[in-house]
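With one protein chain removed, the remaining protein chains of the complex are shown where they sit.
And then chain A:
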Amino acid sequence: MTTMTTRRPAGTRRRPPSRRLRRKIMLNATGVLVFFLAIFPVFWMASTAFKPNDEIFSTTPKPLPAHPTLDHFDVVLNGGIAEVSFWEYFRNSAVLALVTVVASSLLALLAAVAVARFRFRFRTTFLIMLLIVQMVPLEALVIPLFLDLKQLDLLNSLSGLVIVYIGFAVPFAIWMLRSFVAAVPRELEEAAAIDGAGPIRTFFRVMLPLVAPGLVATSIFSFITAWNEFIFAFTFLDDQNKYTLPIMLQFFFGRSGNAWGPIMAASTLLTIPVIVFFLLVQRRMVSGLTAGAVKG
């Protein structure tokens, strides 16, 4: 469509060049405006994190720090914000996210192979179930899960929390991964079978390497789910040394709501890994979410 409106074959109705140029400038100016509006909040977070206090609370805020400082990061990283070191929260979050990624990818890969490669009874039922559970309000499930984990003595522990996260990450991971599995040409598997490879060998030698990019994409999605999660971690964890980064941030924000420098520094540290990962996989994520609707 773009090519059609901008590069019209010569000789057909064409607008005078000045009008086309003006249109193009208007479009690009709107694009620049949208770009800046979209990144402004995150930009302002990072910029505040580097500003000294007098600039943060200045009556004439400037977009960039005049005298950038690392003081706020120092407060966050070197234990000024709570009794526990920042790296302990970081480790809790990272461990939770990694275990969620490994376990949910494994479960999702198995189920995705089943759904993409086999026709079986209850297959449609299974797919519909996946759709439904993605829409269940987790905010409602927090009450019964709290009681269940309490009974199992798993409250206030990262292992209790990770089980819950795996359950939340799996449905979407299967939904996304199944199109990657389906895209592996069946002929390759058949060729391997003819060459005498058993199903397990075929899986590891043929399927796994080809599905790997999809596995990376779903893994990052699961990572973000666990990394960003708030309500369950907030409800289940009591001890400060078990807090995850979002809980640490909320705790710190609630306790010293006006220390915007350190709060923004901590927010920046929490956000950057996610943004980097997200930009790596965003396109696959969209196709996973809306795939069928995009059919031409």
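Keep in mind that, in the parts below, contacts are C-beta pairs under 8 Å (C-beta built on N, C-alpha and C of every residue); 3 or more make two chains touch, one makes a residue touch a chain; residues count from 1.
Just so it is clear, contacts and distances are computed from a predicted model.
Between the names "Two component transcriptional regulator, LuxR family", "cysteine desulfurase", "Sugar ABC transporter permease" or "NADH-quinone oxidoreductase subunit H", the one given in UniProt for the chain missing from this structure view is "Sugar ABC transporter permease". Of the candidate positions A:131, A:191 or A:212, contact with the hidden chain is made by A:131. Residue A:164 is the one among A:101, A:164 or A:237 that touches the chain not shown. Annotation: of A:21, A:147, A:191 or A:208, A:147 touches the absent chain (contact as defined above). Chain A meets the missing chain through residues 1-6, 27-28, 30-32, 34-36, 38-39, 41-42, 44-45, 48, 56-61, 107-108, 110-111, 113-120, 123-124, 126-129, 131-133, 135-148, 150, 163-164, 166-168, 170-171, 174, 179-180, 182-183, 186, 224, 227-228, 230-231, 235, 246, 249-250, 253-254, 258, 260, 263-264, 267, 270-271, 274-275, 277-279, 282-284, 286-287, 289-296.
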